[in-house]
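For this depiction, one protein chain was excluded, whereas all remaining protein chains were kept in their positions.
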């Protein structure tokens, strides 16, 4: 059975999902696209040979099994409620909402309808990160004592985006909060956050940071450090490790290519992939394969509503810690 | 301008090319497909939404700019002659032919017609190997003194394939002969070959080897060693290096993933990609991008007829060396 | 000119220094040894063919250019005062003292006497760490934004040692505080510390931690994270990195050996050197070469009194932060 998916919102990330659904995952097909920008919807429709639909049409159509909510964050919760009421399986881009009460409203609607629901934390599906998670989950590193994550973007997003993003802890580090929970295998109980504006003063003027460091404490006692930067000149730097009582599992960066040139004075190789799509190509494809399997076969969600809520709560606590200079307990719902 | 390409022969490799042409390279489109197995052609036609055509239709159609000759090796030369006469640009899978006189006949037809012609040595387009070639060509390693290439397949092909393949030196090592010429940047003048049957006695009974080692001498004095095995249990092993008067450039293997797990006794990571498509995905895409640019803009062929002929000549000399135990001069046309 | 060095205290670390001075550094010679345990002094004396001396004899002898203070920490300051008064050059093992006022008393004595003084932070002399420092100091990474250090011992020291050590932040992480200052190239202004007892409850009963994480803020705005564990089963794990506006410099772990074994399911290599002497052999030798050069030629101390004081102050602030859960400003003297 092919899972027929309609994509709500075909901006940069939504269009990417639509392409993957249409051309790279045999278990899925693209049932239709919608965007508030009609020209954008039209263009994707033509390229991928799927109809433009209204939201109402998507939710009413018997030929749509699932919707992918890829519109702007402030529209997520309403769309989730409507899709749940229509009985559709739901994929929602991160974050579900910047507001915990709103997140809870969306999750309640999903629960009430009993529809499949998955949040788009694609990094969980990266084969290298996943190998770390599997090593930890299978006991190879023993009890986790320490974890480290570094996520550094190649370049900052536009200031207009920064202004509505919720800020670095909710917009960018949310991925790391999710990954910390995922690879350590334990909820986060408290957070200490610090940060700075080092790359672009305009980011500071917008009320945000571009450099941030967080220390998390997990329920199982593991202490995790995360650092983020909005600008790593050498590319998209994505590393994590878990250290435990019987070992360590590390996810190293892939390089653009594997060539090395040796001269009398140095050996020299390529830097990292620059673009998140190059780095995480496989993760997006595998994410949709897992979504299709989940919708078809049931079972627990690969990334559940609770997995969508927790990183938002950690991000909100991180902002509070940053402002107070104190460790802050995380709202665990 | 999109280059409209018809694919002649949609077995394993031809089907892969058709998919890339149709879906992954914006500069190309799939104009049609043909296969002696009509069901195969029909299946690819439906999946990729391109018409099934006869060879005659392809060569006559004004909507076909180029043909990709991906049929069985013994049909290549005739098809090249016909396509050249029809004025089509030609992409030909390796080898052009197992017979040098036949190769020369094909190249003569191409020359007479003045059509673009490129041979499908995809490894030249692998970013890691290409970085080695660029380092050498730009002088970073100085005069090449030594080169080493290892190509080891994850598993042998079927015996039926082996029997018509021309044998390991022409079927498999031909890629390395091409890469040796490409990365060293100099023609090959002589060859010494040895080999063995170590993996499957049936390969020996078919008159072939499954393990082979060759030493090449290049016109510029570089000495190159190549080893091939039909079965590397740890995956598809593809490495090369060029050592020269001022340095060395090395193409290392990528790994399946970049995770490492440390325990008290060892550190452990993944092995290599198993399948040539996983390893060389990028190379095939870039190959078609370069073909499209070449057809559109002219200039020298990325992999010329002479580049197609030389590795066949080296392979034939290698078989002679293997049989006589002596170094053999290469027929350089 | 050979620098003639008398070693005060030949326990584990003092004996190691005596051996290096006597046999591995041509610019130094071993002038004599002293230990409160006379048998220990006698054994080292015989093995290294240097006389046993009293402290008084060392300080009075015209054949002693310098003393290496390697006795228990509580004796350092008195010995430094006496050696300074005697006009001897002084090498002092870390920490100078667990008490900042005592450190200041020692440094005042050194200043008053104008004798050469160097603190034994050997990691600064490790070629890999030093390459990171040089990359930062030469501007290759631009303005430092983030640094990460991990130091993990292969196994905890005896509980008796733990009890008098000053605790993990002063005994163990002091090396990382020094390295953070060294590689980032800027003083530390504040510290946030957390930690846990995960390896041995006896360490907790002794009032200490065995797992610790610290976030430092430097005067230049760099934010540094440090993690320590008393037990890494895979060996002595010593890594650091500095990330800045134009790049990143990383010090990776060396491995016990560079062999890799590939099978059908994994690739497998050795783990890390287990013992600090194996890991830091070169650093100890280079440390003494630099000390000899400094005593002979003058110039700034390779590791000055201020460099000895700062990490003690950071360690004391870290304990306060750990106890209060708040960020603490560092006493900068």
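The letters A, B and C name the chains in turn, as written, and every chain counts its residues from 1.
As a convention for this text, a residue touches a chain if its C-beta (ideal position, glycine included) is under 8 Å from a C-beta of that chain, and two chains touch if they have at least 3 such contacts.
Predicted model, so just to flag it, every value in this text is computed and none were measured.
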Sole residue of C:37, C:220 or C:246 that reaches the chain not shown, by the stated touch rule: C:246
Option from B:248, B:313 or B:330 whose C-beta touches the chain left out: B:248
Of B:227, B:289 or B:307, the residue in touch with the unshown chain: B:227
Touch with the omitted chain, as defined above, among A:10, A:53, A:149 or A:255: A:255
Residues from subunit A at the interface with the omitted partner, ascending: 233-234, 255, 262-272
Residues from subunit C at the interface with the omitted partner, ascending: 23, 49, 127-129, 131-132, 135, 140-141, 246-254, 256-264, 270
Hidden partner chain, residues of subunit B it touches: 143, 145-146, 148, 150, 152, 192, 194-196, 198-199, 211, 213, 215, 217, 221, 223, 225, 227, 229, 231-234, 237, 243, 245-248, 325-327
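Rule of thumb we're sticking to: only the chains that are shown with their structure count from here on.
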Of all other chains, the one whose Cα centre sits farthest from subunit C: B
Per-chain CA centroid nearest to the all-protein CA mean: A
Centre-to-centre distance between subunit C and subunit B (centres being mean Cα positions), rounded to whole Å: 56
Whole-Å gap between the CA centroids of subunit A and subunit C: 41
Overlap residues in subunit C, where contacts from two or more other chains coincide: 233-234
